[in-house]
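To start, the structure itself, in structure tokens.
Here's a slice of the assembly, chains where they normally sit.
As written, the chains take the letters A and B, and residue 1 is the first residue of each chain.
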Amino acid sequence: MMMNGAMVTLVGVAVSQVRYSTTQGGVPVAHFRLAATERRFDRPRQVWVEGDTSFFTVWAWRSLAENALTSIGCGDPVLVTGRMRIREWDRTDGRPKGVAAEIEAMALGHDLVRGTTIFHRTVRGRP
Amino acid sequence: MMMNGAMVTLVGVAVSQVRYSTTQGGVPVAHFRLAATERRFDRPRQVWVEGDTSFFTVWAWRSLAENALTSIGCGDPVLVTGRMRIREWDRTDGRPKGVAAEIEAMALGHDLVRGTTIFHRTVRGRP
């Protein structure tokens, strides 16, 4: 058996709105930017301090794309688990290649550490 | 550097209500049962099938305990990430020790694969 890519779980904040579209085949797809900030314990000062912030693009498909569009606003605290990919892309303006860290979300939701949610089921069948 | 226990991310369904209390020191704590069902691709039949279901007890503390109590109902689809512990416990009725799989949640939320959420922030400061 072989690992299917790099599984990752991120806890952070949506720092863009959700952008939604459909593929040529009609499949819903959405994405947004997520910022995840490290926290570590500063032993000399005896306090938790914030470390570096990393930025990711989170992609969602089908019902998850539709529900993310409806539910997630810029600034909301979220957690997401999925497959990560480091993608290189060509710039259209002739500058050197860029690199982006992307997550294909398998599950995604508001983080209840920061607030409460009212849930409304949209997908039938077993959860 | 050393790994601090077993980090795990689960996607499943709450199969109990959230039970809430406070410690003697006044710290909010809550727990509920979570069922996570495997899905795997059955190659001969060319379909996704459900595999075994595993059960976990999810523990939350402080604001996460309070917000979980308010937000999560029995049957809701959730995702949770945290530290896992396999705990042995003595039964009061003289039967042999039991074993339970427990998750201390670091982040927790409704899974948007199954529905939408309306979020209400309760914790101030940067997310």
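The rule we apply is simple: a contact is a pair of C-beta atoms (placed from the backbone, for glycine too) under 8 Å apart; a residue touches a chain by one contact, two chains touch by 3 or more.
Source: prediction; values computed, not measured.
Engineer: Assuming the 2 chains shown are copies of one sequence, what number of copies does the full assembly in this structure comprise?
Structural biologist: 4
Throughout what follows, only the chains that are shown with their structure count from here on.
Engineer: How big is the gap, in whole Å, between where the Cα atoms of chain A centre and where those of chain B centre?
Structural biologist: Taking the mean C-alpha position of each chain, the two centres sit 20 Å apart.
Engineer: Touching chain A in the complex: which residues of chain B?
Structural biologist: Of all residues in chain B, those touching chain A are 7, 9, 11-13, 37, 50, 60, 63-64, 67-68, 70-73, 75-79, 81, 106-123, 126-127.
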